[in-house]
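Below, a portion of the complex is reproduced, with chain positions unchanged.
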Amino acid sequence: MDPVVLFFLLGVVAKLAKSDLKLPEALYETLSIYLLLAIGLKGGVELAKHPILTIAPQAFAAIAMGATLPLLAYPVLRFVGKLSNVDSAAIAAHYGSVSVVTFAVGLAFVLKRGVAYEEYMPLFVALMEVPGIVVGIVLARMLAKRELPDSSDSPGDVRLGGSTETRMGASNGTRWRMLAHEIFLGKSVVLLVGGLLIGWFAGPQGIDPMRGLFFDLFKGVLALFLLEMGLVAAGRVADLKRAGPFLIVFGVAAPMAFSVIGATVGYAVGLSLGGTTLLAILAASASYIAAPAALRIALPEANPSLSIGVALGITFPFNLTFGIPLYFEIAKRLHA
Amino acid sequence: MQTHPKKLLVVIGESALEKFLVRDIKQFGALGYTIADVRGGGGSGEREAAWEGDRSIRMEVVCDEAIADKIAAHILATYAKNFSLSLFFNDVSVVRREKF
């Protein structure tokens, strides 16, 4: 297990033992801004070295996969888990999107083992943040229609905010615009994409004088952030107890299943062993920055403690500890 | 000192609501607002401000009673079902009545 994971455990233990340890909010925000920017820069610098044409089909596959995963998760949540339509869609959206920090820990894992990987992989983080969220929302709205046949709207008309015109105080058109805004201009997408573009324009030499901050400190900052995530994740356990055993099982089974899909897609589009592992990790990870923020606005009827509870309380720690080495094994089998 | 009665509406809720609340109170004719970052607990559990989704804000609006009523009704109808949210009214007095 990578030592950064020990910081996560420290956070979990401290929280469960009801320690007063608390990281200041501003530090939490600073660390997450740093990680997003640094990952973006790292990918951007590498992007400069590769022809876009090689990357394009891989990128397309990653986007398509992000958009497909929620479609697989939804029926399980809805019909096996008996969750409501919106809750199923919201959780599906989290799993369609990705966790930047899980990716970062995966990167550390791959680097430590000296496994070669496509160094532009951070690009895929940026690309896979959004599609899953959008699909989850559309799913919720389309299927809500079917469940409310008495609604005056035409069935094909996907609407945000459900049947009330004034939901969130805005008409439907405005709602979609607000949502697009929330998703594409949210902190994480702006910083990831911004970092990518800056890294791309500036290139390795341009970024070099900044590596003291953005690259040399990366692992330490990741450790600190995981300490904080441990505190937060342990605080979500109570939510999960209330939610019952299904979600707990889902939180372990879904990433395992999705990692197989991710690894298969990665292998199919020609990624190296490291790249395949990382794509498996992305598929297996569940968003807890971009998705919660967007869904709170887009699907306010969804209970955030369910989606965050399972994504942060189960899947995140599972991926950190058992998942990542497992996905590496899966990738190895494929590449064997 | 010559003062004028006004209503103070205090709304405490998830910080995801901030921009919607600001937009709403302006739409209903309030001329200003003040927001502080807070933490707390209530019917929907503890909100410790430990991470993004766990933050709360406290918004204060001084305005005419009629406007305060409309804002409160709108907020309750629009957000109260799906968001952690509390609100209450208070009687205050101001000097420069035209400001509020």
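Assorted remarks:
Order of writing sets the labels: A and B. Residues in every chain begin at 1.
Rule of thumb we're sticking to: a contact is a pair of C-beta atoms (placed from the backbone, for glycine too) under 8 Å apart; a residue touches a chain by one contact, two chains touch by 3 or more.
Quantities reported herein were computed from a predicted structural model and do not represent experimental measurements.
The full set of protein chains in the file adds up to the formula A x3, B x3.
The working rule: only the chains that are shown with their structure count from here on.
Rounded to a whole number, the gap between the C-alpha centres of subunit A and subunit B is 33 angstrom. Subunit A meets subunit B in the complex at residues 22, 25, 28, 166-169, 228, 231-232, 235, 289, 292-293, 296-297, 300-301, 304-305, 308. The part of subunit B that touches subunit A in the complex is made up of residues 14, 16, 20, 23-24, 27, 37, 45, 48-55, 74, 77-79, 81-83.
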